[in-house]
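Here the complex is missing a single protein chain, while all its other protein chains stay put.
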Amino acid sequence: MNDTVAGCNAQPFLEGWFTLDAERPQLLGNRCVACGTVYFPKLKSGYCRNPDCDGERFEETPLSRSGALWSYSNAAYQPPEPYAQVDKDAFRPFAIAAVELDKEKMIVLGAVVAGVGVEQLKVGMTMELKLGALADGKLTWMWAPAGAQA
Amino acid sequence: MNDTVAGCNAQPFLEGWFTLDAERPQLLGNRCVACGTVYFPKLKSGYCRNPDCDGERFEETPLSRSGALWSYSNAAYQPPEPYAQVDKDAFRPFAIAAVELDKEKMIVLGAVVAGVGVEQLKVGMTMELKLGALADGKLTWMWAPAGAQA
Amino acid sequence: MSTTRDIAILGAGMHPWGKWGRNFVEYGVVAARAALADAGVPWRDVQFVSGAATIRNGYPGQVAGATFAQALGWQGAQVNTSYAACASGSQALAAARAKILAGECEVALVIGSDTTPKGFLKPQPGDRPDDPDWVRFRIGITNPTYFALYARRRMAMYGDTLADFAAVKVKNAEHGLSNPNARYRKAFKADEVAASPIVADPLRLMDICATSDGAAALIVSSLAYASRIGKANAPRVAAVSTVTPSFASALVEMPDIATDSAIAAPAQSFRAALPRKAYEQAGIGPEDVSVAEVYDLSTALELDWMEDLQLCARGEAAHLLRAGETRIGGRIPVNPSGGLACFGEAVPAQALAQVCELTWQLRGQAGARQVADAKVGITANQGLFGHGSSVIVKR
Partner (left out) sequence: MSTTRDIAILGAGMHPWGKWGRNFVEYGVVAARAALADAGVPWRDVQFVSGAATIRNGYPGQVAGATFAQALGWQGAQVNTSYAACASGSQALAAARAKILAGECEVALVIGSDTTPKGFLKPQPGDRPDDPDWVRFRIGITNPTYFALYARRRMAMYGDTLADFAAVKVKNAEHGLSNPNARYRKAFKADEVAASPIVADPLRLMDICATSDGAAALIVSSLAYASRIGKANAPRVAAVSTVTPSFASALVEMPDIATDSAIAAPAQSFRAALPRKAYEQAGIGPEDVSVAEVYDLSTALELDWMEDLQLCARGEAAHLLRAGETRIGGRIPVNPSGGLACFGEAVPAQALAQVCELTWQLRGQAGARQVADAKVGITANQGLFGHGSSVIVKR
């Protein structure tokens, strides 16, 4: 894994799921115009999932870039495909964060940037969104302790 | 399709489903030792499907070689895979027979040998078992009007 | 039998059949919202979501009940997802009926939706000799083969003709002409059917139904709830039969290459058993039926169903057809919706679409295809591996 992405030509692993701003990336959800509920990933069925809302109009909305660490773990073994595979010996465990976004009132999972292990994480600390590369070079969103140098 | 099989090295498309006797082939089923019910294909679960029988022992049994034509149809278009495919222009429609075996009291489906079309078939006529080749050369069982030259 | 065995049909809704190529969830939500609106029932009143699974749309299809409960908005309802091939919709309805009769819930949503691939259905790749579906395709036996064998058998046994089969198509096409939910709305002449290419002798392309995208939903409730919201006169489900075959099953059925052996037990007809159980449950006889929706996977199969439903004696179906008795206006109209001939099959939705049609018929809301004074309707269908169903709706 490699989080040095500024200025490179890396492509996101999914189009339209997050902005590619190397400094201040944002996840892209959508929001029900009727009730304000935010969806990430974007709701595509066209029908709001709030049982008290019949909303059928949604607009794209970027999500908050930071939130409180709700919990965390790591992948001690290389996950199976479609996770991009590397040579067994080259695999480095990486941390995974569940971050609670205050404004959206939701928890979003993601890998943690390389170089930050579980021993550096603590429930409640502030995390912010970064970009990082998967083993095949495709970009994904990642969480990092706020203020850390990515 | 090709039903000239005597003396060639053709392999069956499934092992153990029928004998390879070019003159007098037979389908191979199995029979519940307790109640006598015959299964084709062979029952492999090990438990008789007669609701009044707890039989768990089965022995291989060859099926009757002939029976009455219960109904028939044909494949006017080439069936999809896993039916062995030939060039679109090379495909010849073939007839299909449902034959009622008197002793086993069951109906068994199969293709009809090449050269015998639906216009030569009549419900009630006696059919007998032959071998024939699929487009990939693998042998299968086929039905033919009794006494016809295969 | 007492009316306590009945449940009310408060709402029916469909997404039009077609080949839209969109996600099945979208169709289902449209159908569900239409059924809720038709019923005048708020979504939060629904205490049980009974989904019919589709097995060709990934995991969301296999958990259809939960998928639609989520798509409409998680609100804590109990959930079930049933799968039974062509009878999936009826199994889902049976689950809802039992839940209501058990006093476990008052209002249920029953829903089925499908997006189907183009072309003939075919099995998964790979050699699988233990899978009868693989074996039959390997030797060239496709789905139409089975329908053709039944059709030819009718011709031999009862003297049915190709013209009879074509007449079923002409009738159903005429019935479906004005049905806004039907995919095919085109009149056919008998010679057009006859001129269509043979697929599986004796059946022509126009004798065999296509596969479609579509969705159907019902809102069903206890009679007490129906009364409470002023719908005491809503049509009722009086029976849902989902019986399995009895060994030895006499008819060779998709995807098998042989029937059961009847050496140790008598051969029995599965199709005939389905409505028999429904009539018994409902305490209603074939003579009471005003209208039938049957699974015309082929034109000839409609005639088999008429006899299995005991709408006439065995072998007499073509006589009724020829006399015009199965057209709208006749003694016992069959497939006033236009049937599978006009819809094409959307597997998990189809059995529910049949009940939607009967609901509209019994309410007198079927417009140009209305069967006059329809009081009792029956459905019938059959799928793979010992699945089938028959539903009776009455008012």
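Just so it is clear, A, B and C label the chains in written order, and each chain counts residues from 1 on its own.
The criterion applied here is as follows: contacts are C-beta pairs under 8 Å (C-beta built on N, C-alpha and C of every residue); 3 or more make two chains touch, one makes a residue touch a chain.
Being a predicted model, the structure only gives us computed values, none of them experimental.
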- Task: Could you list, sorted by label, every displayed chain in contact with the chain left out?
- Result: A, B, C
- Task: Return the single residue from C:Glu104, C:Asp127 or C:Asp191 that touches the missing chain.
- Result: C:Glu104
- Write down which of C:Ile9, C:Val30, C:Val49 or C:Val393 is the residue touching the left-out chain. C:Val49
- Item | Hidden-chain contact residue, picked from the options C:Ala85, C:Val170 or C:Ala216 | C:Ala85
- Task: Provide the residue numbers of chain C that touch the chain removed from this figure.
- Result: 5, 23, 49, 53, 55, 58-60, 62-63, 65-67, 69-70, 73-85, 91, 94-95, 97-104, 128, 130-131, 133, 241-247, 249, 260, 273, 277, 384-387
- Task: Since one chain isn't shown, list which residues of chain B touch it in the complete complex.
- Result: 44-54
- Note that chain A touches the absent chain at residues 13-14, 32, 35-41, 44, 49-53, 70-77, 79-83, 94-96, 98, 104-111, 118, 122-124, 134, 140
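One rule holds for everything that comes next: only the chains that are shown with their structure count from here on.
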- Query: So that we know how the chains sit together, what is the shape of their touch graph: line, ring, star, complete or other?
  - Reply: line
- Query: At what distance in angstrom does the C-alpha mean of chain C lie from that of chain B?
  - Reply: 32
- How many Å are there between the centre of chain A and the centre of chain B, using C-alpha atoms for each centre? 58
- Task: Identify all positions of chain C at which a residue touches two or more other chains, and write them in rising order.
- Result: none
